[in-house]
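The complex appears here without one of its protein chains, the remainder shown in place.
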Amino acid sequence: MGRTHSNAFLQAPRFFQLPYQPVLRAVCTRNGQTAAQFAGNWGYESTETDWRKLVERDDIDLIDIASPNDTHAEIAKAAAQAGKMVLCEKPLGRTAAEARDMVKAVESAGKPNMVWYNYRRVPALVLLRLLLNEGRFGRIFHYRSQFLQDWTISQDLPQGGTALWRLDVKVAGSGVTGDLLAHNIDMAQWLNGPILEVSAMTETFIKERKHNLTGKVEPVGIDDASLFMCRFQNGSLACFEATRYARGHKALFTVEINGEEASASWDLHDLHRLSYFDHHDEGRLRGWRSIHITDSDHPYMKNWWVPGLQIGYEHTFIHQFADFVRSLESGQAASPTFRDGLATDCVTDAVLRSAKNRQWEKVSVD
Amino acid sequence: MGRTHSNAFLQAPRFFQLPYQPVLRAVCTRNGQTAAQFAGNWGYESTETDWRKLVERDDIDLIDIASPNDTHAEIAKAAAQAGKMVLCEKPLGRTAAEARDMVKAVESAGKPNMVWYNYRRVPALVLLRLLLNEGRFGRIFHYRSQFLQDWTISQDLPQGGTALWRLDVKVAGSGVTGDLLAHNIDMAQWLNGPILEVSAMTETFIKERKHNLTGKVEPVGIDDASLFMCRFQNGSLACFEATRYARGHKALFTVEINGEEASASWDLHDLHRLSYFDHHDEGRLRGWRSIHITDSDHPYMKNWWVPGLQIGYEHTFIHQFADFVRSLESGQAASPTFRDGLATDCVTDAVLRSAKNRQWEKVSVD
Amino acid sequence: MGRTHSNAFLQAPRFFQLPYQPVLRAVCTRNGQTAAQFAGNWGYESTETDWRKLVERDDIDLIDIASPNDTHAEIAKAAAQAGKMVLCEKPLGRTAAEARDMVKAVESAGKPNMVWYNYRRVPALVLLRLLLNEGRFGRIFHYRSQFLQDWTISQDLPQGGTALWRLDVKVAGSGVTGDLLAHNIDMAQWLNGPILEVSAMTETFIKERKHNLTGKVEPVGIDDASLFMCRFQNGSLACFEATRYARGHKALFTVEINGEEASASWDLHDLHRLSYFDHHDEGRLRGWRSIHITDSDHPYMKNWWVPGLQIGYEHTFIHQFADFVRSLESGQAASPTFRDGLATDCVTDAVLRSAKNRQWEKVSVD
Partner (left out) sequence: MGRTHSNAFLQAPRFFQLPYQPVLRAVCTRNGQTAAQFAGNWGYESTETDWRKLVERDDIDLIDIASPNDTHAEIAKAAAQAGKMVLCEKPLGRTAAEARDMVKAVESAGKPNMVWYNYRRVPALVLLRLLLNEGRFGRIFHYRSQFLQDWTISQDLPQGGTALWRLDVKVAGSGVTGDLLAHNIDMAQWLNGPILEVSAMTETFIKERKHNLTGKVEPVGIDDASLFMCRFQNGSLACFEATRYARGHKALFTVEINGEEASASWDLHDLHRLSYFDHHDEGRLRGWRSIHITDSDHPYMKNWWVPGLQIGYEHTFIHQFADFVRSLESGQAASPTFRDGLATDCVTDAVLRSAKNRQWEKVSVD
């Protein structure tokens, strides 16, 4: 994720009018050679190999955390205590408890903070939220969301280490629940409000994999697939599913919402499109519209190219960082804050609890 | 459904070589005028207004039940006892208990019997089952299926009576669980094997509606939406959802299955297409194939038109009836039998039980 | 085509209220055994093996011509002279000259007549025409239409005889120009008005094929592919293309029309959908709507099934025949008449002329 973040730091000021100009003071990673190479490529002025040094530096105002999940809490808390602004990759913590500490730290410090749930900056989804807030959908009945991948189907794939820490439960905290479902949940609560209770099931299809750090075949601790049903505060019902075993799907993050007056759907494989059904259209002409979200009246798009020309994945990070820099001037916190990130962790906690207990679990927000 | 069945009786022998020629002896409905009109239109030789009379007639070999759900058990049992072959609209019973009695009756009588789960005769789905049986998908990880409609969103729609008995819980037995989910479940168990346990939730969005028979506003007893997660005997996980409140979807019955080696998906809005992903394809050329199921090497299709020309909804009934008539010669029961229909009712029972009890429920087939 | 016509005769009165009831008096084909079998299957009361006999029969009011193109003119003229109503498969004649004679014959006789350009009864296209006639598209700028097939790519396919007369230029008159482009042209002039002039090119990719009648390899006289550009009377420009060498396309008849205020497109592979773009939609929500043409307010559809359930290819013939029977009561000729069929032949003539002369050719209507 270091590349997407760095790219955002560089591209945001070129495409958006920003009140401040980011300066890439230093990049930090445990391996000094890697750090130097990364710094050279992306234009960082210096490198560090110990994040504690980074946090201590006076010439740095903002710490961006793009390291594995088990480091988020410690770094974030130290950075906040050192009076830095803090940005953090998702999920915020491995558990809600970790996340709660992090929220406390940044809120005590009173410093701007943000979690990289980048899909909140997909123009199609921003438009969808605008439409929802305008009341165009009426009462919401249904929500559904998936995140389908297929990259861990092979039994030969090992777990752990730099490349595959997402498969190591100690580092990642959980499997697809924290990695993929967290995106679904953040989006769902942003679009459709709080989730009240969940009934979940998880599965680990491949029970043992070689561990890259020990060299031995070890039990797999993560969830390979995670499904849950839930009820939202607004009375709507939903079904969520995340997996890395859906052959043929690479990163199929889907969202659909059905309201009394309108429905919409979206997926990441064509992120520049929004499907929209408006019941107010004349009866015989009602149909799902495929809206190509590339016009100048679509969110963020007047800063890019002419109509019809699509953007890509990394643009969501550029938008998010631009919004963050603007928030420093406006004083309006850029979403999602650490507190928003905690709200997602509270749901993933409930999901994992429900899957274990085989019963409905309430989402406890604090 | 009387029209789709009658059409099937007439069309099947014109497009398929059948060992027997169906003769439309009589149609029965409570209103004599309606019966006469229907008989005139479809070429029935006579009419009855009491189904008991029909069952008693010696010139009739087969009784086809297309009346509301609360009549299925009684008619089917009487017909079986009278030594008739019996066809019955789905769901077989309003409950598994009703269905179990019906199975007992037809099996005691030793007469051919079949339930009209017509989607088992969609050529695309027949092909999908062939592919599954050939082992092309490898281990199955995921299954998912929806049936999304939007025709009961209006608060002004009444319940009950001839036109809207599906909204009257006494007649229908349940709401979308028996009406729509039953299709999803029949298809799922046919394609992917037995469902072992379920966790379900249901909702009645509109709590009161005018009743057509009493003229008064009465509580709505049916489920407007029904969702469940489940585990199949083959170890795969699934998510099911049926609703009549998904704005923009008319009859969106969907099926998707993800295996180790291949995946496939289908939906009723383009029933003549199958989406298929084959992991054995060369890496850089892998993609979801949209197969237009209109070639002569596709199930049933050599009996229709030239490649590229699609069939419609009613053709599934024609195929099913043709298969039934052929089964009389071969002696191999045409699927789904009453026993298969019971298997679906056992799952819908478990779904309704789970939604009520808010806990996982085993499917008891006994 | 005998099957689609016969099916239409039988199905039309079952699904549509008709003022007259068709009676299937006789079927005629050169081979008596074939005729008997066909009559048995479809319920014809008698058979003939000489069409002249058929035309002479007093118990017959209407002659339907479904034989190869080289027989259309002779039979139609004889039938008209005998005072019969005449229906004829498309194209009307092999040339405009043939067609002109046929028009003269039926108009002199003053008898109802119709050409089976069945796609005029696709509900989606009927709706499109309604929208055009309502003025919703404004000034038309562009029209485009294709008919893409791939069934003659193999060099091993022979030409001629009962099964493959479409490849024999003497019988068919031309290749894809008369067989496929004729559909495109009939539809185009029906939707968008008269074509004034064309510039065309044709190609015969495979120059020699075994002839089924002679058993010898003979030159191929038909056009395998036919393309033309044209100008319509309303000032719009168009591009047309038909071929049997478009690998991967089975019967991809496409239509697209772009107007100042709206655009629409359709194709035969999903004949129950219409794509529609309305510039009057709110700017940020403009998109192509995929309209599922299965609602009761769509043309012909209230006579079929509930919303969401599609019809197939043969339904277009059922609609056309129902309209014809109704026209006998209303006195309003059912479209397309022989005169409309001639209008298409005038364009195909101009196309073939232009391809040969390598220059723009005017369409001469009489």
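Going in written order, the chains are labelled A, B and C, and every chain counts its residues from 1.
Everything that follows uses one rule, which is that contacts are C-beta pairs under 8 Å (C-beta built on N, C-alpha and C of every residue); 3 or more make two chains touch, one makes a residue touch a chain.
Just so it is clear, the structure is predicted and the values come from calculations on it, not from any experiment.
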Displayed chains contacting the withheld chain: A, B, C
Identified contact with the non-displayed chain, of A:A8, A:I311, A:V325 or A:V351: A:I311
Hidden-chain contact residue, picked from the options C:Y117, C:W165, C:W190 or C:F277: C:F277
Residues in chain C touching the chain absent from view: 141-142, 144, 148, 150, 153, 199, 201, 203, 205, 225, 227-229, 231, 235, 237, 239, 241, 243, 245-249, 258-263, 277, 279, 286, 288, 358-360
Chain A residues touching the omitted chain (full complex): 4, 7, 10, 13-14, 41-42, 149, 151, 249-252, 268-273, 292, 294-295, 304-315
Touching residues on chain B - with respect to the absent chain: 127, 131, 274, 276, 278, 281, 283-292, 295, 297-298
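The definition used in the following text is that only the chains that are shown with their structure count from here on.
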Most distant chain from chain C, judged by the mean position of its C-alpha atoms: A
Chain whose Cα centroid lies nearest the overall Cα centroid: B
Centre-of-Cα separation between chain C and chain A, whole angstrom: 54
Intercentroid distance (Cα basis), chain C paired with chain B, Å: 36
Interface hub residues of chain A, defined as touching at least two other chains: 286, 288
